[in-house]
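Take a look at subunit A:
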Amino acid sequence: MAKVLMKGNEALAEAALAAGCRFYAGYPITPQTEILEYLSWRMDEVGGVFIQAESELAGVNMVMGASAAGARALTTSAGPGFTLKQEGISYLAASDLPAVIVDVMRIGSGLGDIAQGQGDYWQLTRGGGHGDYRTIVLAPASVQENADLAALAFDLAEKYRHPVLIASDAAIGQMIEAVEIPEFREHDINKYDWSIKGCKDGDKHKKIQNVYYDDPNYETYLSDKYAQMEAEEQRYESIDVEDAEIVLVAYGVSSRMATEAVEMGREAGVKIGLIRPITLYPFPVNAFEEAKEAKAFMTVEMNILGQMVDDVKLATGGSKPVKKFGSIFALPESEDILASAKEFLDTVKEGK
Partner candidate 1 sequence: MEFKETVYTDTDRCKGCGLCINFCPKQAITQSEHANAKGYNYVEVDDEKCIRCGACYRVCPDYVFEIR
Partner candidate 2 sequence: MKLKAPERVTWTQSGFCPGCGHGIAFRLIAEVMEELGLSDKLLLTVDVACCSLAIECVKYDTIMCAHGRGVATAIGAKKVRPENPVCAYLGDGAAYSIGMAETIHTGLRNDNVVVITVNNSLYGMTGGQMAPTTLPGQKTTSSKYGKDPERCGMPFNIVDAYQGFKIGYLARGALCDVANINKAKSYIKKAFEKHMNGDGLCYVELLSACPTNLNMQPVKAMQRIKEEMVPYFPLGEFQDNTKEKKEEE
């Protein structure tokens, strides 16, 4: 397929269709609404189901029904709406059902605002809803990745029979770039024996419910599932990390400026690198093994509390200083990232 110019949100929607997604239920909220709008007409063209649900709660639970029936199902939201999705995500996780849920992040707690932000990191990576679960979280940094990761998300959701989240953001969702939509694939709703189809006489009926009701080994089962994710699904990009003294860690929109900061820094002779997590969970701890010369790490993220700092500290065993750079009010400028990184590195070095 040739490259076309597409908005991030629309590329994600089209790529979901390409992956065989034929069920969508969602609710309008900025900055994800283009996904809903696009699928409102495009889903018809590919013979799928589009429902504009009465709420995010209804939407995610419609997805649960569709997933249980064997479809590749998608719902999308942002900020406050994504919080409402948590009920369904927790149920999907507990019931071993695959589904893809997209959070096109915006800033702020509460109502927040519609501009890009990265304040949902904790909610995305720590489970978000009630109970003992977490989910694979894919963080696209370009329109192309919005498409590629949407397709991957469905495969991973089925591989693990688990909901998979996509942590997009307002900037990635709204920007227009050239993108190649992955090849269209068919999905057979009867592919998996666990889906509900109707119980034939003499068969055991299928029960879509908390798996632990029937599985006394559920604790091991779930722990093993997450261990497998951590072993097999870490995805990241590393730029100039091997000899870097200061390593930036950034995902999504802020990783784009961080990449630029590394290029500028290298031109100026600063030993700076970047680890860009593509999976926020499992956090790409393997990437940090490459950072052998690192004296400090600096996350670049658009939130107040530096939500990714903890994960970097865990990935480095708390052995190196970690600080956060970024604000909720504006995209980080690459010059400012570089200046802050240099200053931090100097402070760390002087401290020795």
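To be clear about the criterion, contacts are C-beta pairs under 8 Å (C-beta built on N, C-alpha and C of every residue); 3 or more make two chains touch, one makes a residue touch a chain; residues count from 1.
Keep in mind how these were chosen: all candidates are chains of the complex that A comes from, given by their letters.
None of the values given here were measured: they were computed from a predicted structure.
Contact annotation for this complex: of the listed candidates 1 or 2, subunit A touches only 2. Across the interface of their complex, candidate 2 is touched by residues 22-23, 25, 49, 51, 53-55, 57-59, 61-71, 73, 87-88, 91, 95, 189, 196-201, 205-210 of subunit A.
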